[in-house]
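Pasting a structure here, questions to come.
Removed from the display is one protein chain of the complex; every other protein chain stays in position.
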Amino acid sequence: MKRRDVLKTAGIAGILTAGQFPLIKGVFAQDRYGKYRGTTLVLSIPAHSQYDAMTKLIPEFTAETGIKVELDKLAIPRMKDKQLLEMAKPQGDYDLASYVVMWKSEYVKKNLIVELEPYFKNPALADPNYDMGDIVKGYLENLGLVGGRKGYLPGPNAKLYGLPYGAETSVLAYRKDIFEKHGLKPPTDYTEFQKLLAPIKAKEGIGALTSRGQAGHQCVHAWLLHLNPLGGEVFDENWNLTFNKQQGIDALTFLKEVVDTGPVGIPAFGQGEMNNTFLQGQAAMYLDSTLIMGIVNDTSKSKIAGKVGYALHPKGVKHASQSGGLGLCIPRNAKNKEAAFLMMQWLTSKAQDIKVVQAGGGPTRMSTINNADILKQFPDFAVLKDALKYVDPDWRPIIAEWDEINIQALGVGVSEALTGKKTPKQALDDLVPKITGIMQKGGYLKA
Amino acid sequence: MNAKPTQKASKTAPQVYQYFALTLLALFCVGPILVMLATSFKTQAQTFNVGLSFFFAPTLENYRDVLQGNNFSRYLINSLIVGVVATVITLVLGTMAAYGLARFTFPARKTFAYTSLLLRTVPLAVLAVPVFMLWNATGLVNSLGGLILLYVAVNLPFTLWLLYGFVLQLPIELEESAAIDGCGPVETFFRIVVPLLRPGLAAAAIFTFRIAWNEFILALVLTDRSTRTLPVAASLFITDMGVDWGKVMALASLIALPPLIVTLLAAKQFIAGLTAGAVKS
Partner (left out) sequence: MRHARSTPWIFIAPAALLMAAGCLLPVLAAVRLGFFDWSMGTPWSEAKWVGISAFVDAIKDPAVWRSLWTTLKFAFVSVSIEMVLGIVLALVLERSVRGTTFFRTLFVLPMMIAPIAVGLTWRYLFDSQFGLVNAVLGAFSIAPKGWLADETLAFAAIIISDIWQWTPFVFIMVMAGLAGVDSSVVEAARIDGASTRQIITKVKLPMIAHVLAITLVMRLIDAFRVLEVIYILTFGGPGDSTEVLSLHIYKTAFIGQKLGAASAISVLLLIVVAGLSYMALRLSNPLRDPVAR
């Protein structure tokens, strides 16, 4: 793969091999935390299964390091408002913040978060056994790097601003019992995929594929899931608008068919409603975050425990699984940056990655996915391991303006197509003036 | 209420219909409130089963989780402080200003009156951005004081005009005789006027408390993890990963409870305040 070569020349190559720093093991391991004993860190975290699992690890962290932790848990959209408000002050409340991948460029552009390389190079702080190369590469590049190619991809000038924690990719989950009953096979490509939709609804009387569809970033997420494998993209290399080309229209037409053959009400579904229809047995398939693997067998939420199989995200003209999820960063105006780094390093270490998975979170490291005990406990990780090969780092354009384009432009247009107010083509074409305006204002396109 | 002699004759039959209509209406009004309460006693699995809307084995688990988790007591105390302090300040200042406006002439009287009438209609959404900016600049952001100041300011115009109507209804002779007895204007106000305004004050209190206790959008912007109020905490239960209906309804029920109790206790004053100024009675 070419990406590996790019990475070698990248500025982060040094930190990727930080594990080989000639440090005297033991000395620093003890000293690292000593200085920060009694410090209290404030974490900004989302209401999210990964961070619910993390919460269970915190007592151990405090016992081991003497660093106390306070959590501020918010719903994801509110979390961003609050972080921006806090990080704009001279000194903010948060020492360590979780962020959605889409926000990374904006945070860096507004100079709100710090680069991590100096910390990893500081022998007083860095853990010699950290082994950054073990972190799933797609996750690390996608969540952590800013400043490379296109601004958000790996490249010579890319710098590391965050670490993946709660990263995810897409996977197809399907009801084994229903597929067996009708002699169906999980789809491998989009042609097979589409052929399944209407028949399942007709035969089984429940939705074929559930999906997100709520106006705003939810419906755009659903559309991007199909856009990338079908070979489309939002912008080309020169930031020209390409989302309304044929691939974009095809992806939206497909999504509209998903809505029509899915459970009632998809255009109002967020991720929670989507998960819930699948878990309550009102849809036969699910195509979205790997997070579902952690919930399917929880019988307090799920009626379909033990009935679910997994397959790769079907192939369109290419394989392109989602890249996204959450990461951890340190605000520039944090009171205790060094202690925050230590906690970040501790949470993403090999040992804790295994523990967070056991507590209901998702894996971030290859060593966790390959761990024999973990594989025994979560046999479905075999599919996850395959899916990680197809993580598309350019799954969505993570420029600073993305949130506005995502929520206030595409999020409205895609929704209008899903409710049938506009045809897919019309809905996308109508967005061109607004998005062109945003891209001109951001200096990507000439006015 | 006035008895209406002509309607007495045909009393029995239509009265049944009237009760029927009243009951139907009451059900429509109270129904959603009952759904909220019922849902708060359901397990998560039960909340997804519409067949169990009203008949199910209730659980107190949601209340236990809400009361024990997520800093509930901190948020409750914040809410109480904001609700009570904002209401008290609004009432004191509002009554004084209403009295000043009703009983005195002074140079800027008209300017003051019309400005406050206009401020009464300012949408809260308009205030969010500038208040955030100003509070940030003055250090009021994230403090309970900042939130209280805002709620007092947005409630004062309404309270002022509500009580203005009540002051006008008071016989001025009482105040005049107090003045003859040697009471200064301030003393007259507190000794004679305030006690007579009690019904109006009750209505104004309910209105102010309603906003200060219930509001969550400005509170969301202006508070942080230590100054958050209960409605803000409730809004945080709506996550991308779905809504935990049992818990959020338990919290919503707890938030709804104090205003409901106040209303049940003081419905008469509330209705009197609502209709005062608009209705000659």
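Order of writing sets the labels: A and B. Residues in every chain begin at 1.
Here is the rule we use: a residue touches a chain if its C-beta (ideal position, glycine included) is under 8 Å from a C-beta of that chain, and two chains touch if they have at least 3 such contacts.
Since the model is a prediction, treat every value here as computed from it, not as a measurement.
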Which displayed chains the hidden chain touches across the whole complex: A, B
Of A:Leu71, A:Leu375 or A:Ile407, the one touching the omitted chain in the full complex: A:Ile407
Sole contact to the chain not displayed, among A:Thr65, A:Asn142, A:Thr277 or A:Thr368: A:Thr277
Residue touching the undisplayed chain, where the options are A:Ile45, A:Leu74 or A:Met87: A:Met87
Contact with the hidden chain (one of B:Val30, B:Leu60 or B:Leu174): B:Val30
Contact footprint on subunit A, counting only the chain that is left out: 77, 81, 84-85, 87-88, 106-107, 110, 112, 213-216, 263-269, 273, 276-277, 280, 282, 403-404, 407-408, 412, 415-416, 418-419, 421, 434
Chain not shown, touching residues in subunit B: 1-2, 4-7, 15, 18-19, 21-22, 25-26, 28-30, 32-33, 35-36, 39, 47-51, 53, 89, 93-94, 96-97, 99-101, 103-106, 109-110, 112-131, 133-134, 137, 149-150, 152-154, 156-157, 160-161, 164-166, 168-169, 172, 175-176, 179, 185-186, 189, 206, 210, 213-217, 221, 231, 234-235, 238, 243, 245, 248-249, 252-253, 255-256, 259-260, 262-264, 267-268, 270-271, 274-281
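Everything that follows uses one rule, which is that only the chains that are shown with their structure count from here on.
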Subunit A-subunit B separation of Cα centroids, rounded to whole Å: 42
Subunit A to subunit B touching residues, read off their complex: 42, 46-49, 70, 72-78, 81-82, 85-86, 88-89, 93, 218, 270-273, 275-276, 280, 300-301
Residues on subunit B engaged by subunit A in the complex (per definition of touch): 43-45, 48, 70, 132, 136, 141-142, 220-221, 224-225, 235-243
